[in-house]
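Only one protein chain is missing; all other protein chains are in place.
Letters A and B mark the chains as written, and numbering starts fresh at 1 in each.
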Amino acid sequence: MLEIRWHSRAGQGAVTGAKGLADVVSTTGKHVQAFAFYGSAKRGAAMTAYNRVDDKVVMNHEKFMRPDYVLVIDPALVYVADITANEKDNTIYIVTTHMSTEELIASQPKLAGKKVYTVDCIKIAQETIGKAIPNTPMLGALMKVSDMYDIEFFKESMFKVLKKLPQKIIDANMIAIQRAYDEVK
Amino acid sequence: MADTIELRDIEVWDGNMAASHALRQVQVDVVAAYPITPSTPIVEGYAGFKANGYVDGEFVMTESEHGAMSCCIGAAAAGGRVATATSSQGFALMLETLYSASGMRLPIVLNLVNRAIGAPLNVNGDHSDMYMGRDSGWIQFGAYSPQEAYDLNFIAFKVSEDHDVRLPAIVNQDGFMTSHTAQGVHTLSDEAAFNFVGEYKPMNDMLDLDHPVTHGVQTEEDWHFEHKARQQHALMTAVIPKIEAAFDEFEKLTGRKYNIVESYSMDDAEVAVICMGTSVETAREVAEEMRANGVKAGVVGIRVFRPWPLEQIAAVLKNVKAVGLLDRSSPHGAMGALYNEVAGSLFNTDTKAVLTNYIYGLGGRDLTKAHLVSIFTELKANADAGKPTTPLQQYIGLRGPKLSFF
Partner (left out) sequence: MEKKGWDGFEIGAMLRTFDGAVQDIATTLPENRPYSQSSSFTASVADWRIEKPLFNKDYCIDCQFCWIYCPDMSIISRDKKMVGIDFDHCKGCGICVQVCPTNPKSLLMFPEQKDEEAALAEWPKKEKKDQSEEPKED
């Protein structure tokens, strides 16, 4: 069982990202689950989304999770959300930030000693898609860090997931995924 | 003729998306709705399919849930295949008309996306609305996952519209935990799905102008009792065999087997929990872990909540020593409904299992695997002692001092 927790702001696309990832993973024969914590949240409020991936049908419906990966797609949530909640010894963090990994850890000491990767998904999204929607680039970074799928296969699969969007937007997303894959450190 | 959609064998759908595709595939004639969280995407989905030519039907946006179900009743009496969806406060507002639908013997399928009922206002999942409708005369199915929310819609239409049944049916799914949780759903082709349910066969429909009928008549003490008795007779005798036949046919079509009462690891179980919704699947996983630790644990899931499967429940619990009844609704002044109904099912049998009641998960509060481990552990102690070692009703997952009764 692979478990992923997303930290996002409502409107940044964490739910779409989690469902898109589930869609891609499902095509490889694995069983998936994607859900989020909802409430009367407004756009901009901190929220979390989740993925579970397993070789057998996912029957666990508890919201409680000890994540293998924590994906933070908004830079400020490192300081205001409890991103290390219920972590495991080997939980891997991928954080959207303009800082280097060292600078990030210096600014948020509770990440010290953990496996932390950084990538500026906000900037990548702004420069490619034209909006600060950092969900698809984060998936590119996850592919690099986790080595889950070959990046070409992943982009091909995401292309199908996004197929209802205008061609220009799809192309920009593909570039964003590749850039995050290349730039995550 | 509506356009078809080529679905993949496995689609990653949440429960709402699954239900809306089922409504499209059976080509529902009329959906009248007043959308409410978390059920909104079901009727929104149907309206989208209709707007884009994927269904030949009508979507009626009403002024309230009371109006929505009233419109469904009118459309069903006229002779159409009818469905809607609601949740929580919306279901509460619909309640009066639910009794009309069942008393008028109109087949309507209601997707009830289970949500807490305020106050305090809350959009998350518990079974308060499901419990509120339990005496309304509707057949009630329970889905534990998006796959089941999809499958049970087909079963619901088939059974509800059967001329020996002619009773409306509710398909329950957990708000958010199923409705907004995407998982793999094995799909049916549009053709296979439609053929499973078949063309709608009208009965006593108002649009049969050669046989004029008056629907919604008034009766007083001279006739009312006979009408209600006839309704109860159908619900108690016709429905379960028809559901079983539909389950069998569905298994032949899909390989997916459903049962009136679902039992997991119950053959040699010493202790068992009985619950509904997504909790059943989480409990199954925990039961397997308990077995690895030497506790003979099992899980019973209620698939058909109404009509209540009294005999099937008694049969599956025959050799169990301790049972935990998990109610996801505040019983407000009584033991939980599952406790009372299971106790009633066992009382005249030789089974003398220790029964205890757990109230959990109100307003979407998480039911964790750790909670279930502690429940199974308490049940084991009850089984060993041969009597309750805990209060009869306990709240779990609650902050503050331990709350229990009796």
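Following the convention adopted for this analysis, a residue touches a chain if its C-beta (ideal position, glycine included) is under 8 Å from a C-beta of that chain, and two chains touch if they have at least 3 such contacts.
Values in this document were obtained by computation on a predicted structure and should not be read as measured data.
Interchain touches from the omitted chain, evaluated on the whole complex, reach B. Interface note: of B:57, B:103, B:146 or B:301, the residue touching the hidden chain in the full complex is B:103.
The chain not shown here is touched by just one of B:55, B:132 or B:234, and that residue is B:234.
Touching the chain that is not shown, out of B:6, B:63 or B:210: B:210 (per the contact rule at the top). Within the complete assembly, residues 100, 103-106, 166, 204, 210-217, 219, 222-223, 225-227, 229-231, 233-234 of chain B touch the chain that is not shown.
Operating definition for what follows: only the chains that are shown with their structure count from here on.
Residues of chain B touching chain A in their complex: 10, 12, 14, 38, 123-124, 174, 176-177, 180-184, 278-279, 281-282, 284-285, 366-370.
On chain A, the positions that touch chain B within their shared complex are 18-19, 22-23, 26, 31-36, 38-40, 57-64.
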